[in-house]
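Every protein chain but one is kept in place in this view of the complex.
What follows is chain A.
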Amino acid sequence: MTAAAVEYRLGPVADLPVGEGRLYTVDGVGVAVFRLRDGSLRAVSAVCPHAGGPIADGLADAEVVICPLHQHVFELATGCSRTGQAPLRVYPVRDDGGELVIGVEQ
């Protein structure tokens, strides 16, 4: 089974400050993309399943992001919550010659 995915270009990686997240709208949905301190990229759904908090505004480290509203913790690689919430959706994301490219499975 091959999962069909559509890729989108989101602009320069340089627009994403190191260690922080930003919101991108991909195919009509919000995605929070993070550029970790080791340079790797992560992309998860932008809205906290707890009460709609802005995930892109959260504090992140190499493993998790903390929602700024009520401090629920989510793993960036899997989207799973470490504090008992529903998971975030995870998107494949990569750096393509200085450009952010994200995949959305159809």
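By our rule, contacts are C-beta pairs under 8 Å (C-beta built on N, C-alpha and C of every residue); 3 or more make two chains touch, one makes a residue touch a chain; residues count from 1.
Here is the rule we use: contacts and distances are computed from a predicted model.
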Which of "Biotin carboxyl carrier protein of acetyl-CoA carboxylase", "Cytochrome b", "Aspartate carbamoyltransferase" or "assimilatory sulfite reductase (ferredoxin)" matches, in UniProt, the chain that is not displayed: "assimilatory sulfite reductase (ferredoxin)"
Chain A, residues in touch with the chain not shown (by the definition above): 2, 4-12, 14-27, 29-30, 32, 37, 46-47, 51-62, 64-66, 68-73, 82-84, 100-101, 103, 106
